[in-house]
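The complex appears here without one of its protein chains, the remainder shown in place.
Naming follows writing order (A, B and C), and every chain is counted from residue 1.
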Amino acid sequence: MASLLEQQNADPGVDDITQPGVSPPVIAPGYDFGQVTDKIGNVVLTKRTPWSWVIGFLIAFGIMNILMLAVGYLFIKGTGIWGINIPVGWGFAIINFVWWIGIGHAGTLISAILLLFKQSWRTSINRFAEAMTLFAVMCAGMFPLIHTGRPWLAAYWLLPYPNTMSLWPQFRSPLIWDVFAVSTYLTVSLLFWYTGLIPDVASLRDKAKNGFAKFFYGILSMGWRGSARHWHRYEYAYILLAGLSTPLVLSVHTVVSWDFAVSVIPGWHTTIFPPYFVAGAIYSGFAMVLTLAIPIREAYNMKDFITDRHLNNMAKVMLATGLIVGYGYMTEAFFGWFSANKYESFMILNRMTGPYAPTYWALIFCNIITPQFLWFKKVRSNVPILFIISLIVNVGMWLERFVIVITSLHRDFLPSSWGLYHPTVWDWATYVGTLGLFTTLLFLFIRVLPMISIFEVRALLPQSKVTVE
Amino acid sequence: MKPTGIYGVMAEFNTPDELVTAAHKAYAEGYRKMDAYSPFPIEALDEAIGIPKTILPWLVFFGGLFGGMAGYGLEYWTQVIHFPLIIGGKPLHSWPNFIPVWFETTVLGASLTAVIGMLGLNGLPLPYHPVFNIDRFLDHAQKDKFFLVIESKDPKFKLDSSKQFLSNLQAQGVWEVPN
Amino acid sequence: MAQFFPPSANAYARTSLVLLIVIGGALGLTGYELASSPWVTREGVRPEQPVPFSHQHHVSGLGIDCRYCHTTVENSSFANIPPTKTCMNCHSQIWTNAPLLEPVRASFRDNKSLVWTRVHDLPDFVYFSHEIHVNKGIGCKSCHGPIDEMPLTYQANSLQMEWCLDCHRNTGKNLRPREEVFNMTYKQPDRSHAVAFNGVQFFDQEKLGAEIQKVYHVKGTQELISCNTCHR
Partner (left out) sequence: MATDGNMNMNELVTVKPAKAAPAEVESAAPVAPVLELEAVREQLAGAKGVQYWRSLEELSNKEGFDQMLEREFPRQASEWLDPVSRRGFLKLMSASLALAGLSACTKQPEEAIVPYVQQPEDLIPGKPLFFATARPTPFGAQPLLVKSQMYRPVKIEGNPDHAMSKGACDTYTQGSLLDLYDPDRMQAISKVGGTRTWGEFVGEMRDAAAAEKAKQGSGMRFLTETNISPTFADQMQGVLKLYPQAKWYQYDPVNRDNARAGSRMAFGQYVEAQYQLAAADVIVSLDADFLYPHFPGFLKLASDFATRRKPEENNPEMNRLYVVESQMSTTGSKADNRLPMRASDVEQFASALAAAVGAGGGGTVSNEAAKKFLDVVANDLKANRGKCVVIPGENQSPAVHALAASMNSALGAVGKTVVYTDTVETNSTEQGAGLKELVADMNAGKVSLLITLGGNPVFNAPADLSFEAAYTKVPLRAHVSTHMDETSRLSHWNVPSTHYLESWSDARAYDGTISIVQPLIEPLYNGHNPHEVLTIFSDSPGITPFETVQNYWKAQRKLSGAEFEAWWKRTLHDGFIANTAFAPKTVSAKSAAASTAQNNPAMEIVFRPDPTIFDGRFINNGWLQEIPKPVTKLTWDNAAIMSPVTAGKLGYEDQSVATITLGGRKVDAPIKMVPGHPDNSITVYLGYGRTHTGRVGSDTGFNAYKLRTLANSGYAVGATLERVAGKKWALAVTQHHHLVEQGKPKAGQSTTGDAAASRQIIRAATLEEFRKNPEFAVEGANEPVSKDITLYPNWTEDPTKTGAHQWGMAIDMNSCIGCNACVIACVAENNIAVVGKDQVLAGREMHWIRIDTYFESKGPADVANPRAYFQPVPCMQCENAPCEPVCPVGATVHSPEGLNDMVYNRCVGTRYCSNNCPYKVRRFNFLLYSDWDTQSYYPMRNPDVTVRSRGVMEKCTYCVQRINSAKIDAEKRLGKPDANGQPHDGKVHEEDHVQTACQQTCPTGAIVFGNVWDPNSRVSQIKKQSRNYALLAELNTRPRTTYIATVRNPNAELEETKQTETHG
């Protein structure tokens, strides 16, 4: 099993199943090892930072400062600056948390599961998908903390550490599961990402002219030198990580779904949640990868590495997961009717016709109707339309979380305590701000680290094949 | 062990095929303390230079086992023994509720072991290494060329003959690697 | 030599990794130690007081009972700080001109309260009751330490939650017969020294504690560590 990385090039990937014989190569022909290294490495090692990067970064950084402002004000005043209330105790913060965590699933999924399934096309996109995962999980991880009333205490009371109060976290709470799941996920993703980076960083180290860059990449690469003995263990480690990440990535959104499913609230308390959340996470994750990949390959002229075939495959994954998500919605509605439980049936009716009905129908449009276009190859190969669909799905998945969190809470058991939720400007500022944080980190990543795994692309080239025995 | 200022001799090849062929030949020649360098993993080299199967999977297994036991142990001790609190009418040992954390700590333990173990077994971090003394290696080893190094530690190593041996393998160049 | 890193870099790299782990651990340990240190708990601190009142002198020296001044200790959560009048009961007769006692006389004269610095100060969300502890056989010394030997009063224990819980978890270990609660020279029983309770001689605190717990209906651990015992 050892050399899955190497074997990838022997395996054309999903395309063969659906379109036998017509699959274009994963990497455009005509590249050799050196050109691959230079093309990807030069993006990072160039002395001239492109203007487009500077402008983009400044915009993203500006938006990130909205987050700083919003969180600063939040700490001064308290969570009352948001629109939450009783009965709707959770609002944008948890919606955003689930949304970001969902997005954070694509990277590890691409790296781990597609690796195990020997999908060689993952190679060009796994690096920045993993980076995206990390940044999304960072954005997500922030929310459970800042949404608490006393974040300065939540920051460490949620962790088990010996203390003078002799107290411990309450391990029956899904929020504690979240703490462990999200922090484990962040750690493992970081390890996975970093492990993948080591050989590439070593390439940059040797390629760099500037002393600082040499030092920086030298430290990061830990003295990687490409020894066959090292590669041997490296591949084992990488495959093991992939094997561990796969159940982990499934567990994370499962645990997130338990935040809801463990409760008693109609619309939350349902067994469909774990699979439906995981599918939704993959769905939104791929949508976000597309949203990012399309402009990036344009801006850095990486179409030879991130080819139309990549986009096509991702579109297919979206279609598949979109159908699962759609099935989830239908199941919820079916449960509402079939359970004959008055709270459940009211909940689904209220979703469809209550004060938040527009968001429900918008989400149905975004997440069920829109992906149906992906059945058509023409749509899948039309990059602008694909880009728009990916954006719509991103919005749709956010709306899904809005519908789950808000409509379930705002009208639960006792009609006397029913209420409404209206987000405030600070809710929006925090949300938009995390988009800024996310893109800022992404910009920094693109500028500092190779956005495509160089060594894996090398291994994809035909000349990497060993023919001798 | 020959007290020598030489780490070994290094040969450069253009393609993976050449490297694998050369490695096979060197192994056949009786060299054991040698290493091949490539800008991407080449599985054929494992056999060619005789790399034993790593114990990493076992380490990871025990890492995961330890993580899981530590996680569940923490839950059990804190919730049942140290500060038993009555929560929601459930027993103190509500094991179904303890599963998620147990699972996460298992994965965490295994993953940390996998990466730290890999680095440790590889002897990394090691920023300085004799092979980097060769300029050709520096410029091309992580990019597009393939190298074979016979180390001076090898009992069969003799500077001149080993150098000659490598040159005979149609290497693009052969260098002495100073320590 | 085109190699960027010198050979010494290897040692540096490895040492710094080890250091990182050591420093991280040390910081955690420091944090915990700091949190339970007297700097935070004020354990052992003798704050400045308007009058350097000596419990040693009044209790050990003169043999005054705790309840002479702390009148409500058996009847209220608060043990009461004696009014100036209590001081003056004696000090209008003795040491009437001692300069140290001038603040007391001034207080009485001007009808203005003495302002003491609180020594045993629990957080405001903790509801401690003297009366129940005293009535269930917890001696003054168990919390206040050797107060009869303190020339200046200080806090003998950390008064942190883990300290409180230590006793609430092991209920028997500090119980004594009710009539011994205010006895400053009381010694827990051991092999050579017996304590009588209900006519039985006990040579072992564990057995004595268990017996007292039964007779006085001292609650079990589950109830005593229940949150609302101290917080509400």
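Following the convention adopted for this analysis, contacts are C-beta pairs under 8 Å (C-beta built on N, C-alpha and C of every residue); 3 or more make two chains touch, one makes a residue touch a chain.
Keep in mind it's a predicted model, so treat the numbers as computed, not measured.
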item	value
Chain not shown, its touching partners among those shown	A, B, C
Selected residue (touches chain absent from view) among A:G83, A:G141, A:G396 or A:P450	A:G83
Which residue of C:Q3, C:Q160 or C:Q205 touches the chain not shown here	C:Q160
Missing-chain contacts mapped onto chain B	83, 85-92, 94, 96-97
Positions on chain C contacted by the hidden chain, ascending	31, 34-36, 39-40, 42, 47, 72, 75-78, 80-85, 107-108, 111-118, 121, 123-125, 127, 129, 131-132, 135-136, 160-161, 216-217, 219-220, 222-223, 226-229, 231-232
On chain A, residues whose C-beta touches the chain left out of the figure	75-81, 83-90, 144, 147-154, 156-158, 163-165, 167-170, 172-176, 179, 259, 262-265, 342-343, 346, 355, 409, 412-420
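Rule of thumb we're sticking to: only the chains that are shown with their structure count from here on.
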item	value
Chain pair, most C-beta pairs within the contact cut-off	A-B
Gap in Å, rounded to a whole number, between the CA centres of chain C and chain B	58
Chain A and chain C, separation of their C-alpha mean positions in angstrom	53
Centre distance in Å when chain A and chain B are each reduced to the mean of their C-alpha atoms	30
Multi-chain contact residues (two or more partners), chain B	83, 85, 125-129, 132, 138
Set of chain A residues in contact with two or more other chains	166-167, 205, 218-219, 222-223
Parts of chain C lying in touch with chain A, wherever the complex brings them together	4-5, 10, 13, 28, 32, 35-36, 158, 160-162, 165
Chain A contact footprint on chain B (complex, rising order)	15-17, 20-21, 24, 35-46, 49, 51, 54, 56-57, 60, 64, 71, 74-75, 78-79, 82-83, 85, 87-88, 90, 94, 97-98, 100-101, 103-105, 107-108, 110-112, 114-115, 117-119, 121-122, 124-129, 131-132, 138-139, 141-144
Chain B partner contacts - residues on chain A that touch it in the complex	2-3, 5-6, 32-34, 37, 160, 166-172, 174, 176-177, 180-181, 184, 187-188, 191-192, 194-195, 199, 202-203, 205-207, 218-219, 222-237, 240-241, 244-245, 247-248, 251, 255, 258, 455-456, 458-459, 463-468
